[in-house]
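Remarks on the structure that follows.
Just one protein chain is left out here, and the rest sit where they should.
Chain naming follows the written order as A and B, and within any one chain the residues start at number 1.
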Amino acid sequence: MPVTETLGQATIDGLAYLGDLAILMGRSLHAIIVAPFQGQRLRGQRVVHQAMSAGVGAIPILSLISFFIGVIMALQSAYELRKLGAIALVARAVAISITRELAPLITAIVVIGRSGSAFAAEIGSMKVNEEIDALETMALDPIQFLVAPKLLAMLLMLPCLTTWADFMGILGGATFGVSVAGFTLGSYIQATLHSIAFRDIVTGLIKSVMFGAVITAVGCQEGLSTGLGAEQVGRSTTSAVVKSIFLVVAVDLVFTLLFYFTTSR
Amino acid sequence: MPLSITKRQNGAATIVDVTGEITLFNAPDLRKVLMELLKVEKARVIVNMTNSAYIDSAGVACLVEALKVARESKLPFAIFGLNRVAKEVFELTRLIHVFDVYGSEEEALRAAQQAPSSAAV
Partner (left out) sequence: MRPRSSRDESGRQADGGIAIRVRNLRVNYGEHEVLHNIGFDVKAGETIAILGGSGSGKTTLLRSLVGLERPSGGAIWIRGQDLCCISPREMAELRKKFGISFQGGALFGSMTVGENVALPLREHTRLDDSTIEVLVRLKLEEVGLSGYEDYNPAQLSGGMKKRAAIARALTMDPEILFFDEPSAGLDPIIAAGIDDLILKLKRAFGMTIVVVTHELASAFLIADRMVLVDKGNIIAIGTPEEMKANPQPRVRQFLDRVPDPEVSADEGFLDRLTQNLRL
């Protein structure tokens, strides 16, 4: 009996949390899409600032990681394909796994570590320091002022970062292919272009937009619900990272299922 | 009361008659008029505040900007007709002695005419 009770409570809490995220998303989207037509400025400068730190700032580390992942994918698939005498299919295996799955996921995880946690920490410490209250009493909506610019920046930057990760991952695969598997650079590129459909890239990018929304919503929600005291900021940051990773993977699963059942037949 | 700003020539000076309250929300209008007079027409400006019941800090800030421009082009710039409340605002911001404040239009005009003119000609 207590087990089912706990389970039930957890489910209710989980759904309530998703509801909170949805409300936060709705209000930020309203601030981005509708409010500018009601004469309220969207804070362009803040969007650019966020896009620089969340997007451009992530490029070095993301490049390195996705390059390595590209090499690893090539190695892993070559290991099996060699046995089948089909080592020429390495390019194809790398291209598909990177564009459909790994680039969006790796990008999301890098961005969670860099920006999702930073959102929670920034907003959380503003909360603790009464800055959020100060914003409200200045008739500035914290969601419009803080969350909306972050959301817009993330919705724009994640697809860009993912595209870049696609490129770096394939470059990693090519490095292996050219040096070990007997490809020339030209033939590797040829093989890659043959094997990926436009759809693979687009589904990856759609996913990445969803991931951007999830990461922003969770980071900001955790920040806004920070309790009293400085140690609560740390707690918010940790739980923003954990919850974002979980939700990103969950969203990934749902979308992959959706793509699978809508296109496989 | 909405702000209305009119200009008229009186002798060597341009009198800017301000009617209504100068606030955060309409101060830019006053600033525009003053800046144009000072920068484009190089006029000797006298601001008539007799019919302005209220000026807030933003209005004062605009006048400070105008005064700075006038000083830079060596043009006289004066204010007259401050009521008690407006004087308090100028005193609060410690600006009452920075501006040339006069009691009446004649006084302000006399001072403006005496002032050496380098830019007007």
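Everything below uses one rule, namely that a contact is a pair of C-beta atoms (placed from the backbone, for glycine too) under 8 Å apart; a residue touches a chain by one contact, two chains touch by 3 or more.
For clarity, every value in this text was computed on a predicted model and none was experimentally measured.
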item: Shown chains touched by the chain that is not drawn here; value: A, B
item: Full-complex contact with the absent chain, from A:D13, A:E130 or A:E231; value: A:E130
item: Residues from chain B at the interface with the omitted partner, ascending; value: 1-2, 21, 23-25, 27-28, 31, 54, 56-58, 60-62, 64-65, 85, 88-89, 91-94
item: For chain A, residues in touch with the removed chain; value: 41, 122, 125-126, 129-131, 133-134, 136-141
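The definition used in the following text is that only the chains that are shown with their structure count from here on.
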item: Rounded Å distance between chain A and chain B, as computed from the means of their C-alpha atoms; value: 57
